[in-house]
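All protein chains but one are shown in place.
Order of writing sets the labels: A, B and C. Residues in every chain begin at 1.
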Amino acid sequence: MSGGRIRLGMVGGGLEAFIGGVHRMAARIDGHFELVAGALSSTPERAQASGAALGLPRVYDDFRQMAIREARRKDGIEAVAIVTPNHVHYQAAREFLKRGIHVICDKPLTSTLADARKMVQAVERSEALFILTHNYTGTPMVRHAREMVAGGEIGKVRVVQVEYPQDWLTVAQEAKQAVWRTDPLRSGAGGSTGDIGTHAYHLACFITGLEAEELAADLQTFVSGRELDDNAHVLLRFRGGARGMLWSSQVAPGNENALRIRVFGETGGLEWAQEDPNVLWHMPFGAPHRRITRGSAAAGEASARVSRVPPGHPEGYLEAFATIYSEAARAIRAHGRGEAPGPEVVFPTVSDGLKGVEFVDACVRSSRRNAAWVKL
Amino acid sequence: MSGGRIRLGMVGGGLEAFIGGVHRMAARIDGHFELVAGALSSTPERAQASGAALGLPRVYDDFRQMAIREARRKDGIEAVAIVTPNHVHYQAAREFLKRGIHVICDKPLTSTLADARKMVQAVERSEALFILTHNYTGTPMVRHAREMVAGGEIGKVRVVQVEYPQDWLTVAQEAKQAVWRTDPLRSGAGGSTGDIGTHAYHLACFITGLEAEELAADLQTFVSGRELDDNAHVLLRFRGGARGMLWSSQVAPGNENALRIRVFGETGGLEWAQEDPNVLWHMPFGAPHRRITRGSAAAGEASARVSRVPPGHPEGYLEAFATIYSEAARAIRAHGRGEAPGPEVVFPTVSDGLKGVEFVDACVRSSRRNAAWVKL
Amino acid sequence: MSGGRIRLGMVGGGLEAFIGGVHRMAARIDGHFELVAGALSSTPERAQASGAALGLPRVYDDFRQMAIREARRKDGIEAVAIVTPNHVHYQAAREFLKRGIHVICDKPLTSTLADARKMVQAVERSEALFILTHNYTGTPMVRHAREMVAGGEIGKVRVVQVEYPQDWLTVAQEAKQAVWRTDPLRSGAGGSTGDIGTHAYHLACFITGLEAEELAADLQTFVSGRELDDNAHVLLRFRGGARGMLWSSQVAPGNENALRIRVFGETGGLEWAQEDPNVLWHMPFGAPHRRITRGSAAAGEASARVSRVPPGHPEGYLEAFATIYSEAARAIRAHGRGEAPGPEVVFPTVSDGLKGVEFVDACVRSSRRNAAWVKL
Partner (left out) sequence: MSGGRIRLGMVGGGLEAFIGGVHRMAARIDGHFELVAGALSSTPERAQASGAALGLPRVYDDFRQMAIREARRKDGIEAVAIVTPNHVHYQAAREFLKRGIHVICDKPLTSTLADARKMVQAVERSEALFILTHNYTGTPMVRHAREMVAGGEIGKVRVVQVEYPQDWLTVAQEAKQAVWRTDPLRSGAGGSTGDIGTHAYHLACFITGLEAEELAADLQTFVSGRELDDNAHVLLRFRGGARGMLWSSQVAPGNENALRIRVFGETGGLEWAQEDPNVLWHMPFGAPHRRITRGSAAAGEASARVSRVPPGHPEGYLEAFATIYSEAARAIRAHGRGEAPGPEVVFPTVSDGLKGVEFVDACVRSSRRNAAWVKL
């Protein structure tokens, strides 16, 4: 059946990595992709070993080699997933973009603002598509929240409270996942702000349809010896008058991946939490809270089109991630037919990625100026 | 990469079906299977249409034809998923079993006790493996609950409260899913007892390691015109003295798939709910409740081996289902090497399936005798 | 201000007791009562010591003495709270009833069915009022649940699931509270059934407006040496066709006072839990769950009239208990004016108390006959 599938390559995601395996499962769930090539590690030896372990048909020593050779093959990859540490995103992506190979890239977009701007240009110059895996926006109830706000169901938005606390960096960590994420050269200028704050920020903008105008950030590094922020308190002012608070933390014991958003408008509120993703709470002013569940009659069209199983059977993190892949597949197939995908097909773009990197940059600049307001 | 995958066929699961799609996603998630053949509907026309829609390499008019032809091919299917209505399970399974093709069969095992016994014999006579998809036992925290009980962490079990309420049959339904499930010829003698009570019963036995000795059941049919029970109240007596209550219902408004189990022993309790599957509550007597999360340090080995993503990133229904498929894959591969799988590989067997059908039969017999005690 | 208060006496409730202090706080909260006399213990010495410790104006050696002397005083007590172990309820109550002193009596009504019937007669012969403190029916959201069922908001009731698990008797206990509650002579024939099962049973009847017709009970005593049931599994058949399950347990680790009821009708469901008493869940079929909170606009009249503080400020156990006292005060004052209280004044009566003792008796009889059906 692989004939019908989109041929996918992968850069990064070797055996010790976390997010590579997630991308591979996400790519498999809906059956739109077949992973056929990879340059999975930064050294040729480990790249070969990882590729062999996965049974990949074509294994490359490095991404540039893969881009060149795959571009030449008739049955070469049509898309590539880039799942390396952040500082490699741009240099890897451009090799594929310039050869017309679609890029599915992990977040944040890049480790530097300069790279982010170059990435935007690279995408603009390319015929290929660029999809950023802000995976939480693939969640059905996040889609429904966005549809409700857009439909005026909570009135004009006034207040946005969004947070993404974790606890895994409460103490100094030696694990591979921790080491690169706390290294400014590989991760970028933001610690918690870059790794999870960008998810929170994107989610807030995605659901509300608002853009932040300025922010004031008080970043902290609680664990001694760490170079990047591990806790961030951010005030947000959105265009049009809405205000927000964003909290990201990697030192909040008891929090695993507790991304949560609350949006309050003139006539109602919404609440969604990543760890209970199948439920969207709607709080119409003056009436009981409504518990809207994925797959139910009340959950709406935007949610139904990205749901897989009946209500009460929880879909989770991987399914939301898979939805980004499936949206990518729809866009890629439409592109192959010389068409644009329908307006219902939604995925984060390079522009969203740039905004995320600008958010990190603004946080760092604001914090250095004692949490002064900084324009976005 | 499909070369490394187990070649899978499917019986049932055409376009209008629900559970077929679930099996297909479950088979894909961990990448152990490749669906290459199908007899997806009960009429040749729809079977062909469904197969074409899925892009299956080999489409058959009916399961017998598929079994015969695939058994002859060198690259024929190694395993088949049977996802038809219950009354077809046995007749389909035996065609593959007798040809040495492994069977992964949806629950309940069969629509009749006679068929269930014949299924056991067919499995005993076959060299092939038989896996029943009581999918909830693939959930990491269910595995951990079982490990805790077995390890004596709640002491000798005294009381088991298990329930599986739904609401979709609160009113008479015309949908395909409802029609066959409420038809004794296709579903069997049990309505809610067969469709979801068997899940609850299996889960209780799986976690506690206990066997029920006798039961008393008060079955009801609340929706007029319906032939099978849509609500069941069952008292359970387990060997060794533990007692239980089991409630299954399809007429409980507000319940989607609210399977929930509570087990109380001499020194502690456990609670798990299908709709919040990443959490296992441990209630040690005299101490605070402990919220054990999938993927966390406290979650134990049996859970960790079937987890995919870090704590706080919810795995759901499809992942648990995929674990049954992956356990099947491990068993099938070991079988191919002439070995038994390791003791850590756990999946529901034909024997569990027989117990489920016996449970339904006992419920019906007890209820007809005004909820008298019936041996199991 | 005590002039305006109803003069109250108390029988039982000495220093070591639990429920006496609860009654005293409940009587104070709304300011309708002033405790002025007591016979607080079963021995004169402790009765005097307990009365002195509370600073009671008039302390008696025993309840009979108190009844006689108070009845003679112009400023004698108008009502008495009976908070002794169960076996004393009847003998104490009759002394006050026959002297025209209103009785507020703890549950269960009596320790034996014979006493319960005599209590009914004593109340019928008396001019005085009799109020039984099934305190949970004083909870605002329980009142609202009852109002919703009566108003047809969930349609005809089909299924009732009610449970009251505790864990304090998981092991053998020596505390005073445990000793009399596990002693058949003082507690009656029921253990968990009498102490908490009666609460659950009354609550189910109160909310649904239904009467049970027959029951089948499987009682267990898990802790060796204990004489009474510490766990009970009960099937219920209500007049009109509704069916129910009732579970009471004192050996379920992790449960403090986890009384919970779920009622399912033809068009919706309701759920209420004692440990989260300010919330009533309404599950209309086919629509999102509605979280109705005490004091909110949606909570209705029957709830509002027994609420004290704004929504979001939790009222608890003592406030619900106080509502029974305040309803008693309204009835007592109306009685003083020669009137009946308005129809909105609701409290459990001696008739409810008799039903509770009949429930315990039926459970015990059924269980002795291997959970045969027994009429109520």
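A few notes on this one:
In this section, a residue touches a chain if its C-beta (ideal position, glycine included) is under 8 Å from a C-beta of that chain, and two chains touch if they have at least 3 such contacts.
Quick caveat: nothing in here was measured; it's all calculated off a predicted structure.
Within the complete assembly, A:254 is the residue of A:225, A:254 or A:338 that touches the hidden chain. Only one of A:48, A:111, A:231 or A:293 touches the absent chain when the whole complex is considered: A:231.
Touching the missing chain, out of A:106, A:167 or A:315, is residue A:167. The residue touching the chain not shown here, chosen from C:41, C:84, C:231 or C:255, is C:255. Listed here are the subunit C residues that touch the chain not shown: 1-4, 18, 21-22, 24-25, 28-31, 34-36, 54-57, 166, 255-258, 274-278, 293, 295-296, 308-319. Mapped onto subunit B, the interface with the missing chain covers residues 282, 286-293, 296-298.
Although one chain is not shown, part of subunit A still touches it, namely residues 154, 158-159, 161, 163, 167, 170-171, 216, 218, 220, 222, 231, 233, 235, 237, 243-245, 247, 249, 251-255, 262, 264-269, 271, 281, 283-286, 289, 370-371, 373.
Definition applied: only the chains that are shown with their structure count from here on.
Chain geometry summary: the mean Cα position of subunit A and that of subunit B are 34 Å apart.
Shown for subunit C are the residues in touch with two or more other chains, namely 286, 289.
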